[in-house]
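Only one protein chain is missing; all other protein chains are in place.
The block that comes next holds chain A.
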Amino acid sequence: MQAKKRYSILFSASACVVLLLYLGGVQIAERSPGGGARRGPEPRWPRFIEHLRAFRTSESDVGASPRDKRDAVSGVYKGRMCRMDSCFDFSLCKKNGFKVYVYPQEKGEKISESYQNILASIESSRFYTSDPGQACLFVLSLDTLDRDQLSPQYVHNLKAKLQNLNQWNDGRNHLIFNLYSGTWPNYTEDLGFDIGQAMLAKASISTENFRPNFDVSIPLFSKDHPRTGGERGFLKYNSIPPFRKYMLVFKGKRYLTGIGSDTRNALYHVHNSEDVVLLTTCKHGKDWQKHKDARCDKDNAEYDKYDYKEMLHNSTFCLVPRGRRLGSFRFLEALQAACVPVVLSNGWELPFSEVIDWNTAAVIGDERLLLQIPSTIRSIHQDKILSLRQQTQFLWEAYFSSVEKIVLTTLEIIHDRVLQQLSRSSAMWNNLPGGLFTLPQYSSYLGHFPFYYAPLGIKPHQRFTAVIHAVTPLVSQSQPILKLLASVAKSQYCAQIIVLWNCDKPLPAKHRWPATSQPIVVIEGESKVMSSRFLPYSTIGTDAVLSLDEDTVLSTTEVDFAFTVWQSFPERIVGYPARSHFWDVNKERWGYTSKWTNDYSMVLTGAAFYHRYYNYLYTNYLPASLKSMVDQLSNCEDILMNFLVSAVTKMPPVKVTQKKQYKETMMGQQTSRASRWADPDHFTQRQTCMNKFASWFGSMPLVHSQMRLDPILFKDQVSILRKKYRDIERL
């Protein structure tokens, strides 16, 4: 024991000596070279001993008269210096809002298919006016898309033709669409005629020529690009890990000489024929043999071995190098294929760059750094790839999938400039459902739109407003509407009830309405048309609207439960009776069914919760043609609403459980609405509506769902006393 102790003392003592020596030694070693070899921080900016003076003193010069300044601006900045302030007359948009006029087509003028599509898209949009006196923006009926002199589509004598237009006014408030400009060999961006003060919506525009917040950069699209609808994105599901067979692919022409040839000529340096497959061919043009170089034959052979589509769909990244011009079809093709574009086109003003944040959906490379591209994309994190890829799909579907979307996006960008402080925010453009479905006039506040609740982490208003559509006069105290009023008013979430009096008979006296705990507001419909039930009444003070037919039978419990469900799905329609659509193979058109099926794609708005923004969207987004169809038929308003909401959310509505079978059980009774439901014409009409709507939307937006949401203990074999929503089960 003693020895052990002694050892331990000896050990600790020697340890201390060693430590002392070490510390001292370090000290000495550090000092020995005279402090010269000290490896310190890099020399920094010195600290000065003086008290330095501030860079400014208070300024008092107010400058020249602002009014004079404003006038001067519009005189000076023309042509390449055009901006909205100097080359656009805002006063034209003040009176009638943002209206677009298209010049009538002159006989004998040939117009390309693409330009026809552009004009048709404008004409069917809600911005269109046929009266030049009302217009804020003017669009030519002269085809300016192809300004390549060598092209067969080239329109001659544009200058003279423009001068003949009586509204031309040196191009002020005119929008000129262009896809191709310049020609071999230098492909200038000049259109070959004086555009005056007109704005350009141009593909392949360069940053040097692009007039910010004045021109609009549009994507290059082919003549086969669909006018409306368009294909959906290629992505069907998110795979984990997010890598596809190839990392980076390219397959395209190689220009041996001339403008834009450098990058494509250098691609072979990066090609590794494994996961980076960059293929070029020299075989294009008439005399390619004349210019061909040593690599051509080998490249051409390799080129033929791969299929473009297959590569596009199986690659994580797609190289989008410039061609002769800055933009290429490849950009949109990659976007649709969920292949993240790697853009190598120095100086290209990317499509809709004014509003789209391309860093979220593409990799913007530098042609000068081509050799770094592989290491760059390999350094991108998996999570980033997952998000880039999803964003390609969102952007494709929101802004690019059809000519109509490209045109509407262009118009909305200009519309935003006209709206000025009321314009869409960047978040509205770059998040689902995108700028076209987000009308900033409704609100500039993101939290007022149903689809931003989740991303913003906020909750919708805890109460709802019921809107009852009344069409029959109030004669007896046992009418369904009175029962409905009573049971809805009893809901703890009900803030107020609006009765929309769309009946031809005069308003009943105030005392005829039952006394309820919640206020009843009666609005007399002005036009008494069907669509008025979806008007965004300013009296609706809550986020949630409960839309009701007068003969709907609902209990308070059912209302309460559906409302709690809606709070989880505020961007969808949540309702009770559901319907379904199907593709009728024999008739080659959409069919409508009200039969009990295992799935559904619509819920009837005779009893449904939805966000009040959809009232606004229904009234202001949909074209007059569809709304007037609904009004004339006094039918299909619910189908149209379902189309609209599914087009926004790309999701089905939500059906919740209900006590009684709604409507179906009402068929026999002779109330006015029920008789309408029994009418066989009624059914045919709905079928027609569906097909009309689908053609306007360009595709079928409805989505099927196979589930119904029930209370958690619904019809479970447990004591009824344990259940919160008991009444739903009681018959």
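One rule holds for everything that comes next: contacts are C-beta pairs under 8 Å (C-beta built on N, C-alpha and C of every residue); 3 or more make two chains touch, one makes a residue touch a chain; residues count from 1.
FYI, contacts and distances are computed from a predicted model.
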item: Chain not present in the shown complex, as UniProt names it (candidates "Methyltransferase-like protein 5", "Mitochondrial import inner membrane translocase subunit", "Exostosin-2" or "UBC core domain-containing protein"); value: "Exostosin-2"
item: Selected residue (touches chain absent from view) among A:A64, A:A160 or A:A294; value: A:A64
item: Sole residue of A:G75, A:P185 or A:P241 that reaches the chain not shown, by the stated touch rule; value: A:P241
item: Identified contact with the non-displayed chain, of A:Y600, A:Y618 or A:F643; value: A:Y600
